[in-house]
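Missing here: one protein chain of the complex. Every other protein chain is in place.
Chain lettering (A, B and C) follows the sequence in which the chains are written, and residue indices restart at 1 in each chain.
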Amino acid sequence: MSDQTRATDGVTGSRSRILADLHQVWRMRVFEEKVRDLRLAGDAVGSIHLGIGQEAVAVGTAELIGPDDALFATYRGHSWALACGVPPAALFAEVLGRATGTNGGRGGSAHLSAPAHRFFGENSIVGAGAPIAVGAALAGRFDGSGRVAITVFGDGAMNQGAVHEAMNFAAAMNLPVVFVCENNTWSELTPIDEMVRDPHLHRRAAAYGIPGERIDGNDPAIVRDRLGAAVRRAREGGGPTLVEAMTARLVGHYIGDAEQYRRPGELDEARRLEPTVRLAAQLRAAGAPDAEIERAEHDARAETEQAAAEALAAPLADPATAKDHLYV
Amino acid sequence: MSDQTRATDGVTGSRSRILADLHQVWRMRVFEEKVRDLRLAGDAVGSIHLGIGQEAVAVGTAELIGPDDALFATYRGHSWALACGVPPAALFAEVLGRATGTNGGRGGSAHLSAPAHRFFGENSIVGAGAPIAVGAALAGRFDGSGRVAITVFGDGAMNQGAVHEAMNFAAAMNLPVVFVCENNTWSELTPIDEMVRDPHLHRRAAAYGIPGERIDGNDPAIVRDRLGAAVRRAREGGGPTLVEAMTARLVGHYIGDAEQYRRPGELDEARRLEPTVRLAAQLRAAGAPDAEIERAEHDARAETEQAAAEALAAPLADPATAKDHLYV
Amino acid sequence: MSETTSISETPSATTTPATTTSQLTYGQAVNAALRRCLAELPDTLLYGEDVAKPGGVFGVTRGLRREFGERVFDTPISESAILGSAVGAAMLGRRPIVEIMWVDFSLVAFDQIVNQLANVHYVSRGQLRAPVVIRTQQGSAPGACAQHSQSLEAFFLHVPGLRVCMPWTAQDAYDLLVAAVYSDDPTIVIENRTLYNAAKQDVVLGGPVQQPGGLRVRREGSDATVVTWGAFTARALEAAAALAEQGVSLEVLELPWLNPFPTDEVIERVRRTGRLAVLHEANVTGGFGAEVVARVAGAGVPLRSPALRLGLPDTRVPAAPSLVAELLPGSDRIAASLRQWVLGP
Partner (left out) sequence: MSETTSISETPSATTTPATTTSQLTYGQAVNAALRRCLAELPDTLLYGEDVAKPGGVFGVTRGLRREFGERVFDTPISESAILGSAVGAAMLGRRPIVEIMWVDFSLVAFDQIVNQLANVHYVSRGQLRAPVVIRTQQGSAPGACAQHSQSLEAFFLHVPGLRVCMPWTAQDAYDLLVAAVYSDDPTIVIENRTLYNAAKQDVVLGGPVQQPGGLRVRREGSDATVVTWGAFTARALEAAAALAEQGVSLEVLELPWLNPFPTDEVIERVRRTGRLAVLHEANVTGGFGAEVVARVAGAGVPLRSPALRLGLPDTRVPAAPSLVAELLPGSDRIAASLRQWVLGP
């Protein structure tokens, strides 16, 4: 991580700002903890991918997403949906296969979308969201919206042809796209540093003649600052940027993953650097009382429990609608 | 072309060497001129892509290809097949749909192969040959052959996902592959500099952590020298290299192309730099008499005419065999 | 291009627009359809490899860049980016018309068609639309290699959520494309490059936008129903004409749209003749001819002879014309097969 932008010296924003970020991180964290519980209890079924530990990237991005912008995520997208403002109850309902889910149960945990909230969806094909995001930016060239498209994918996705094509296409056409690579150093069960010769993935931006930067993805303030610059550049006609946000997935690739592939002590540092710990420390350094810090988590838990209860009370997706909407 | 290796100062090899190169260039040149004639006369049918003007890349590569190596080309592959030693009569026959063709007429001009000559084939899908070549190198890791795989593709192919995946795969596995990008600045009818932000395509090598170099592709000696270094590095375990050979296609993308897309005067410089002109000048500078220079062309024409006549005399591919070899 | 009536006012989709009739090649008819759509629908975009400044490798998109500016543009050789960006642009309100130069090349980016494009509307529960038109062309032409000769409509027809058409006449090249662009469903328009520069035909331009679907009764007949589509329609009609002289009366149905598929009409017509043959250029096994036979069989239509399928036998496509001629049935061989099938040996 030698060349990444990292705040090592404590506070990176005002106390209220940090507090708000911590609250957002907790909203995502407890949302996913609850999803895990629901999955383990059998209320939710199937393969579910959590981003626990990676929330700061989404939190830092949240307020950069303008009203006409569009965000494209992967199967690991719950936090990104929350960052876009999708109501947690609708997300829970989707994960639970309920009629009130964002997609009425058609998307599930790994393929949900909420376009009214600028969340143009998860994608369960690695890398496939990148060219689609390029198209959203392309549309913006003609609709006068000034849209910036943000597409998020993992380190492993950098080796997928579609991502390469998307970056070159956006670069050649100078489209307003921000490519966010959440580098959690793992592609499922395989480490990225064995799958590339140079694990500094942001350097690939140079191949397309666009700016690339590696940043500390565990601090919302840093993400906001660096991604903010990329979004601004895009909006002002400067074209695409690749931002590699270093982070760590503190849990398995999917719920149930035995994580036997972990390197010894790998997560020790990550646990020290993860956003709830980091932001709490920053708040403490800024003089915040423990009660304030705890409230961020507490409020998030209350909100989340209520949303989950609401979703659990909703009816299952109605079988009678299963064939609707195949064609317009 | 600022950063390419180019010999501007005349002679780059011994007189006999240059003469041999010129002869090889002429063999390819007159082969393709003859193919054009046959196509225009209706003896050959369909879409045919000539590499007239680009021969020096193939000539410079020819002797680098070891007995166990494997070469993978594109639809613009006649010269590459000749460089591998495929007999011109078999190539003509293939283009003409004859039973004696390299593939008995199954490949045609754009998809022919001659594995016994280390020519593992043309490919008519842009970029698709690159990962296949990677596989040939992979095989070499297990069969003790010390094989180097060479894959040739165009500038436009650099924007194809498969090429990206192939380069990363070869880089990550440190496989002995030489990626040769023949940059003739055109992808069919579209200029590469409008399709990428940085037209110095060799710089993309850095994305994969491998060496990349732009060279003058119109002088066999330079190609031999620089590609030779890449082949050597590959053979010695140094992994893949990307070589961008600058050259010019002096003819249309395919036979019949009206070339309305050409930029004014575009080919003037190219005609001065093209290999037959360049090598003849080098020979003259080295004191070769005109007769010697002319003989290179003359011999090639004689050989080629005979090969074409032989192919034309051969029977058409036998319809009774049309269904053979679908399965082993 | 000889116009038989004067050019109408700018047409609109709601009023019935005035029409003109022009003599156009199939390729020119495609061009006219694109021009109309670009003019009438400001949300359309037209892009792909070599389509804009060069006007397309077949010249089909000539002049459109000049006329419509930046809405028509060239792209890198990046089919995943072309198709993916079309999906995204469509989600955000555009109506992209993209070209995949040969249907064979769609396979480098098939994910974007099957896993992405086809899912947009369904998975979003109708919140998103993907009115993308993918124009491509396919089929065998003399000398083309195995990677430039396939007929792949069966792939697209096994993907619910996509619409698929295969125009054969210049008029349909125009009408189907206009219908596809106006449709809010993702649609694959499969043209045929051997038709682009074939003889000019009268083409009615303008006129109301058609709905996807329907069939064309190209010939009436009573001994058997021959169902076909695309460029092979010509072979079916030639065979039918030849057989008419031998006392065999064939009905020839061309299906310009394969999805939606006019199941009831086909079944009804087969019921009347009592025989069904399906003819297509694609490989027989797993070809869409199987679906046509299965629908008719599933409807319990009594048949006087077993259903017949004619097409490319199960092999790759060689380049040499002498080999292709052996594999792809011409109208003579088609006629012989149909004759024996109807009359017995």
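In this text, a contact is a pair of C-beta atoms (placed from the backbone, for glycine too) under 8 Å apart; a residue touches a chain by one contact, two chains touch by 3 or more.
Computed from a predicted model, the values in this text were never measured in an experiment.
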Full-assembly contacts of the left-out chain, visible side only, are chains A, B, C
Full-complex touch with the removed chain, picking from A:Q160, A:N218, A:T247 or A:T304, is A:Q160
Of A:L22, A:A89 or A:V126, the residue that touches the missing chain is A:V126
Which of B:V59, B:A73, B:A128 or B:A307 touches the missing chain? It is B:A128
Touch assignment to the omitted chain, from B:G107, B:P176 or B:P275, lands on B:G107
Omitted-chain footprint on subunit C covers residues 80, 104-105, 107-111, 113-115, 118-119, 122-123, 145-147, 150, 154-155, 157-161, 259, 261, 282-283, 285-291, 293-294, 297-300, 303, 305-309, 314-316, 318
Omitted-chain footprint on subunit A covers residues 44-48, 75, 97-98, 101, 103-111, 123-128, 156-157, 159-162, 187-190, 194-196, 260-261, 316-323, 326
Where subunit B meets the chain that is not shown, the residues are 70, 72, 103-104, 106-107, 111, 113, 115-116, 120-121, 123, 125, 128, 130-143, 147, 149, 161-162, 165-166, 168-169, 172-173, 324-328
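We adopt the following convention: only the chains that are shown with their structure count from here on.
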Subunit B and subunit C have mean C-alpha positions lying a whole-number Å distance apart equal to 37
Expressed in whole Å, how far the mean CA point of subunit A lies from that of subunit C is 41
In subunit C, the residues touching two or more other chains are 75-76, 78-81, 109
Shared-interface residues of subunit B (touching two or more other chains) are 159-162, 194-196
